[in-house]
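Note that this is a trimmed complex: some chains were dropped, and none of the rest were shifted.
Each chain gets a letter, A and B, in the order it is written, and its residues are counted from 1.
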Amino acid sequence: MYIAVIGGAQCSPEEEKIAYEVGRAVARSGAYLICGGLGGVMEAACRGARDEGGMTIGILPGPFRSDANPFVDIVIATDMGQARNAIIVRTADAVIAVGGEYGTLSEIGMALKMGKSVVAIDSWRIERRGKIDERVVVAKDAEDAVRIACAEG
Amino acid sequence: MYIAVIGGAQCSPEEEKIAYEVGRAVARSGAYLICGGLGGVMEAACRGARDEGGMTIGILPGPFRSDANPFVDIVIATDMGQARNAIIVRTADAVIAVGGEYGTLSEIGMALKMGKSVVAIDSWRIERRGKIDERVVVAKDAEDAVRIACAEG
């Protein structure tokens, strides 16, 4: 199973802590962690997975493998900018969003479009015609997020 | 100026009517209309632009130019699936969302990530940390949407 962890390249200390715990929980579940390969939430999640002996994959927007954070095991350099978000989500069985900026929102949209499960911690709430979209499942913590992702992915 | 009109390949009659008016207003402004090239909102917008003698561009997800709706003047077949959303948004100066499904949400996210203006009619509202994101500007009708897009794009 491949679980994507998505979130900003900059993040708050609290988001970093959550992302680290998500990474640990992903690795403990036996799933591979796939992400955008950069800093912030992505780096914290990779560090967490690494600390539990998990496998981490980073799909970079730029052309250089060396741009990956130091906790990525397998680095893919796409040189495709934001279009690389589609690859992360397409490859994953389920997506966990931690906080997140606009790139994260684009990945949530693509994941839902592709029919993948999306679990969110302190992330975007999306609303249409006055109704919150319940396809984005809100998790109460990292363990909960990974449990839901594994069950639904 | 290139204005993207984004929205679902299926849409309600009301969204279709709005999209048609957006297309007309884009053409009257002198801007080129760029979209995903398929049906629903995309087709209605292209039809509107065509009726005003405007130029329409469709960036298709699949490999065949023949999948474009009949109101697209310039058809680009990407064979890149959802990653083609990044091309639509990257090429545009501003983005107008009409209604819209999850693909539209992904395009809104990418447009904001790339620093482009996003105008919405009956589309997604996005909220983070209990606050509506005001970067998505809500327009009251088609004319208003294009006026804002032209001013900010």
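Keep this in mind: a contact is a pair of C-beta atoms (placed from the backbone, for glycine too) under 8 Å apart; a residue touches a chain by one contact, two chains touch by 3 or more.
Everything numeric in this text was worked out from a predicted model, so none of it was measured.
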| item | value |
| --- | --- |
| Oligomeric copy total, full assembly; chains in place: 2 | 4 |
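FYI, only the chains that are shown with their structure count from here on.
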| item | value |
| --- | --- |
| Centre distance in Å when chain A and chain B are each reduced to the mean of their C-alpha atoms | 27 |
| Complex interface listing, chain A residues touching chain B | 80-83, 85-87, 90, 100-110, 112-114, 122-129 |
